[in-house]
Structure formats: C-alpha cells, structure tokens
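What follows is a single structure, and I will ask about it in a moment.
A protein chain is absent from this complex, but the other protein chains hold their places.
On to subunit A.
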Amino acid sequence: MSSGYKPDILWSPHHADRYVICDNELSLYRIGPAGSSETKAGALPLSEETAATLLAINSDTPYMKCVAWYPKHEPECLLAVGQANGRVVLTSLGQSHNSKCKELMGKEFVPKHARQCNTLAWNPVDSNWLAAGLDKHRADFSVLIWDISSKFSPEAVPAEKVRMSGDADSGLVVTKPLYELGQNDACLSLCWLPRDHQKLLLAGMHRNLAIFDLRNTSQKTFVNTKAIQGVTVDPHFQDRVASFFEGQVAIWDLRKFEKPVFTLTEQPKPLTKVAWCPTRMGLLATLTRDSNIIRLYDMQHTPMPFGDEVEPTIIERSVQPCSESIISSFAWHPSAQNRMVVVSPNRIMNDFTVFERISLAWSSTTSLMWACGRHLYECAEDAGQGAAAAEKDIATKMRERAQSRYGHDTVQVWRNHVLAGGDDPQLRSLWYTLHYILQCSAVALQGTSEFLLMKQYTENVEQKQQSNKQSLIYSGIKNIVKSSSGTTETRRCWSGSDRQTDVPRYHSEERSLALQLCGWISRGPDIDVEPFLKSLEQEGEWERAAAVALFNLDIRRAIQILHKGASSEKGDLNLNVVAMALSGYTDEKNSLWREMCSSLRLQLKKPYLCIMFAFLTSEPGAYDGVLYESRVAVRDRVAFACMFLNDAQLPRFIEKLTNEMKEAGNLEGILLTGLTKDGVDLMESYVDRTGDVQTASFCMLKGSPGEVLKDPRVQCWIENYRNLLDAWRFWHKRAEFDIHRSKLDPSSKPLAQVFVSCNFCGKSISYSCSAIPHQGRGFSQYGVSGSPTKSKVTSCPGCRKPLPRCALCLMNMGTPVSSCPAKADEKADLTRDKKLAQFNNWFTWCHNCRHGGHAGHMLSWFRDHSECPVSACTCKCMQLDTTGNLVPCDSV
C-alpha cells in the first residue's frame, strides 16, 4: 500500500534548515553545507553545496493523507496529520520537552462520519484552530474546524453508540468541532485568508470556491469554477489566489471574485502541486504528474487588478531541478531566495535554486549593470594602469579622447596623436601622414597662389598642373609613384669616403614628393635629411636615425648617431658595438664581414639595426630584407623603396604593401592610399576591427577634395560619432565637432532650423539679414550678439511693430537681459551666466503654450519651477521637454 503514496515535502515554518518528507511515515531532515563536520555521516547530498541529515522518523500515523506544520515557534515540531479515515492526529518529530507539546501529542480529532481527510490548515493567528477539509458525506459537513486545546467531552457520545469506535475513547479523542462548514460537499483544499484570519477559502466538490467568514457562517461568497483541486494565497499579494484543476491554473483576485482574472496555459497532464514563491513577488511554481520539470510563472509585472482589455504579462519558464528523475513534489524554502527542495518518487532529494532572469543594461559610458534576483551588479571598466590601460574599450578611449579635444588641433596636426594618448603607433603614423599631406598641400597652395599672383589669368595650363599636383598629394604614394616619370639614376659615393658605391639611387619629382609625405625631407627636390635626423635624435630614436643616415649613404653620420645614442642618458651601450660593426663595412663580396653580418643580423632585436645590415649586405635592387621587415614603420620602408627601387619594382612593392595594409586595416597605410576611395576602404577595415569612428571621422574630414566625404561610409561614421557624443551628453563637444566639420566640409553646414516671424506682418524678423551667409548673424542685431552696446532692435524690421515681451522681465524681445538680481552665494551661477551671456538674449518659447522670453530668464525660471511663468497659464512647459532636465556631461 505504501508504494501508492508519493512523498511530499514540507518546510519547517521557523527553522530554515529543517524539512519533513511525508509518504507513509514522516522523516525530519536537516539541511546543511555538504562536507561540514556536522553533516558527514549518513548525510545525503542534495546539491554540490548542501547535504541533508535524517534527524527523526515518525511512523505512528498510518494512512496519512495530508500534513500541516504548527505555525508558531513553540512547540516547534508539532504536526497535524490528516488520515484516510478523516481523523486528524497531532504528532511530533524528535524529542520535545515542551509540556504543551506533550499534552497535545497523540490527540485525535474524529469526525462523525469517517471519510478521507484531504487537507489541513492551521489558522495563522489563532493557532489553536485547525481546519480540516474532508470528503463529502451525505449527512455531514466537510470542513471541520478543531480547537486543539479543547478537552475530550464524554457526554457528547452516548455510551451504547461507541460500539464501533473501539479503542478511540482513551481520553485524547475530540469529536466536537468548533465550527462545521460545507454540508453535502467535499472539501478538496482550503486555506485561511491572511488578510482576515476569520475567513476561510474553500475549494469544494460542487465546483465552487467559497469564502466563509467564521463570524457569520451562514454567509458566504462563492464562485462556480472547476478549478477547485487546490487553492493557495499569494503571500505577497493577499488578494491574489491561485487555484487549479487538472492541467489548468486560474488566478483570482478576491476583490473581483466573480471570475478568474486569468488562467494559465493548460498543461496536458494533471497538476499535482501549485505554490507561490514566499521569497519573491508574484512567482508561481507548478508541477504536473510524472514530470521532471517545474514550470514557473512570473507575474511580477502583471498589474493587479488589471482591466479586461489588457493581455496579462506573464513570463513563463521551466526549470529542471534534477536532470532525469521525475519530481514527486517540491517545496519553496521559507526564507532563502528562490530556493526549493524537490523530491522524487523514490525519495531522492535535490536542493535547487531558481535563478532569476537577468536583465541587463549598457550605459553609454561603458558601464554595464545587471540585476539578478535582489542583487544589482555593476561592471565598470577597470581604470588600471599599464597593460590594462591599453586594453581599454574603444568607447572609453573615444570618450577620453573627445574630452582631450582629439582631432581638433588643426595647426599642428601631428599633435592629435598626442591628444589621443600618444600610445598608439598607428594613430601616430596616421596623424603624421595627415600632417605631411596638409603641409605639402599648403606648400603647393602657396606655390599656386604665388604663381597666381604673378601670372594672373595668363597661363591656365600651368595652373591646372599645380592643382593637379595638389590633388595628387591627397591621393597617396600609391598614385604618386604610378604617375612617376623622368626618373634619373645616380650612383653616389659614400659620404665621407671616396669609395664609389654600386648602389643605384633613383630620383624624380614624384619620388621626392613621396619622401616629403614620408617625412624624410621637408621640401624637394634636394634630399636633405639632416633636419629629419636631428628631430629623430631629439626624440631618442637612435636606431631609426642611424638607419635613415645609412640609407642616405652616410655611414659616418650613422656611426656618429649610434655613438651619441650609446652615450646618451639611458643609452644602450650595445649601440657602440653596432657602430663598431658598421665601421668595418666593406663592399668586398666575399669578405668575412659580409658573411657574418648577413647571418648574425637576424639575431638583432632592434628592427632598424637589422635592416641596416640587411641593406649593407644586400645585392643592389634586392632589398627584401629591408622592405619586408614588418617591424619597421611603413613610412620608412616606403621612403627606402622610393630611393632604391627602380620604376618597375617600386609600384609593385607599393601595390603589394597597400593591399596588405588595406586588408589589415592598418592606419599606417593611409600614407599609401591617401584620402581616396582606397583610403576609405582601408579605414573601413580599421573601423570594422576597432570601432573607432572618431578617428575615422576626423581623418576623413581632412580629405580636402571632398570626394571622400561624399562616400556613404564616411557619412555614416560621422553621424555615428555625432550620435555617440550626444549619447554621452557631450553636447558642447558635438557642437564643436559640427563647427569643425562645417569648416572642412562646407556642404555639411546645417540649414537654419528656427525662424522667428513677426506676429503682425508674418515676415521673418531675420529676413532683412538673410543675405549674410552665416545664419546665426541674422539675429545679432536683436541683442543676441552678446555685446549690449550694439544697437538693439525691439521691433519688426518689416512693419515696425514691437516684438513680443519676455514673460519674465516684461521687456520687449531684443532688449538685452539685465543682470539677474544675484545673491552673494550664487557666485558659481554668475560665472555660468556670464558664459551663457550670448545665449541669454536668445528667443525661447514653449511649443505648447507659446509663452516664452529671454532664454536666460527662462532657464533660471525653470530651474525652480515646472509651470509656465505666465500667471494664468498652467502649462508644464519643462516637463514637456524630454531633454530639458538633462545636464550636459562636458563642461561648457
């Protein structure tokens, strides 16, 4: 018989670590951390962390149908057991020294007519009251409320009638219930209402849910439904009740008891248990027969009560506490959040915590927040130094760079890489490239303008050539070398030596332009690298300087540089050794020097030293050791190539390198591609790799011909960067960027978006000034320009009628703002007002109520008010402005 009972589980109401498993006997378990000293022998593992120890077993009560745990602290282990014959027996688990408990132990409550006891519930307030729900009997009540403190009353049953009750009359039997409810009806489930402990909710056989009030039992509220197999009140929302029948759960609102507020999706198998989570709002767990999953319904965001027209928002999930086994029953832990213990039919138990769905939010300032259960986690980027700093997210980098005005240095363009942090070699190369491009183009322009001044309108052809040259500068070395013509070949001596070299060097106008763009020489056609060497020496780039000197066939200078480097502060003494090795240079093909240098150079760690020996030991025209040394800056390799590769080799090498750079999205390649479509392609792969739309935007804005700016990709980067600035609330930075942009790309200048027209004649009051190209100036005469001494116009230029008055100062618009009556402690505000001076005179008005006035006045009014300053107007102007309450993140 016992096999027919499926184990159920019951948490102790007061001991968070104890629970009872009931099947044909009651077993009390204590749950504890697995592996702790208390729980080692005979502990059953419940999960990776917890284990249960059997504390006591009680098998005194056969034919157990339902169990309820006494709700008060004392006596702590008192249980009421409802039996198949309807008797309710009080029993306990473990020893209790409480005298009250001893008195109550074994007490039986016997109904007049025996039938199954379906459910038991202790009154939460008056804990002497125990409600028992029984099956129906034709002549008896199905809900009996027993008072456990009542004494046996022998006179209640006449002696001759006790024939069949046998051993029952031992003095512990109570046959007279306190209340009897629900005649001719079965009670399948019941619960006391937490809102009013005198009220009882019953689920009865005749398809009724009924609420009885014990103070007046003849009165009841009831509703006809088939969802009557079980009822349970939401502990967090005392008017919300879940009841179920077969596979269906109905949710009720006791205030609108006529029909369920909603029903949950029906399950194909009958439900066996439905329970609200005691530690989490609106979470209902359901279990169906022979299932290994528990279904959870999250009603946290379901409004109660909600109207009929709204679809309830219920999030349904299912969890599988133990991988394979069927779940017989489960019970929520009374205090640990979202925790439950499940038990399988063969009594295998599992401790399980339901994880909350995680909701996640990214902030525009790279911090990440997520909420899980009652915990809120914030994940901010670690502002560590060194290696960690290099790994910063690109958004953080862009934000920092925006704050340091990255991209805005238009005079010393190369300095922008310093503004960007100065630690990115690609950015450094990019900004130097742009710097050289702009420098060259400035020179070319200068040339053009000088040229124009001298020979105005005379020789158009020449002029065209000049402008061709200028556009060539932007088109990158790749295109420059393509157009190369008239290359001359020279063989020069090693400077400071009479020995003739057999190294051919190539010259042309284009090649020297390329060298200029590489930064090796500042102005062609003479190749004088001395200033470049000096600057490299200054920066301590000894190896690079030595290499450049060597490539200019000046071994002595190279040795000198190395020597200087070795003797400098923090100098590397090894440079002296290199200098020594270099000084032994011989052009004899089979010398030991050559042999040793060509093999040992590969072991040199510094790339520039390595290519120096590669150059010296290479056959003329075969400089792969130099050209394909990827650790050497592209700029230097290209410059080298322009000097030593012939017209056939050079474009091939440049082409190859360009494609490599484009593929890798390496910004050093901008030198080769220039600001052309190729350059945009390269930038595209750079943006794809890094997401750095900021650099992309600034770089492409420099593309003077404006061709690249029309590329939709470029527009996309620019728009994204502007949005990014807006999202960071860097509104001033964005405005600054827009100004910067409109200077470089006049087509991007925004059209006037605001016009002020006269109330009387309807003409724009700025109409008369519209000839002036800059839109903003149109209003300058209305005191907007910031200079109060300038002439003020307070009337419409069209009809001479006065302009509207400011709602606050009641002066006509166009009058400059008088200084606010500021208190002494508002000094900070004063400086702020001063800064805003230009804006203070501006027209502003509410789009809703159309009241307005001087912007400065309005700003200060709405700092303390939300309603319109016009006395009769109740417009909540400020609340209508969704961005009005946001403060810019960047300082003004």
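One rule holds for everything that comes next: a residue touches a chain if its C-beta (ideal position, glycine included) is under 8 Å from a C-beta of that chain, and two chains touch if they have at least 3 such contacts; residues count from 1.
Following the convention adopted for this analysis, contacts and distances are computed from a predicted model.
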| item | value |
| --- | --- |
| The complex's invisible chain, by UniProt name, from "Cytosolic arginine sensor for mTORC1 subunit 1", "Transcription factor IIIB 50 kDa subunit", "Pyruvate dehydrogenase E1 component subunit beta" or "T-complex protein 1 subunit epsilon" | "Cytosolic arginine sensor for mTORC1 subunit 1" |
| Identified contact with the non-displayed chain, of A:N184, A:T263, A:S748 or A:N812 | A:N184 |
| Residue among A:S59, A:S149, A:N224 or A:N759 that touches the chain left out of view | A:N224 |
| Given A:A51, A:C66, A:V88 or A:A114, the one touching the chain that is not displayed | A:A114 |
| Touching residue (missing chain; options A:C66, A:A210, A:L725 or A:C846) | A:A210 |
| Residues of subunit A in contact with the chain not shown | 1, 4, 63, 84-86, 110-116, 135-140, 157-158, 161-166, 168, 175, 180-186, 206-207, 210, 212, 217-220, 224, 226, 245 |
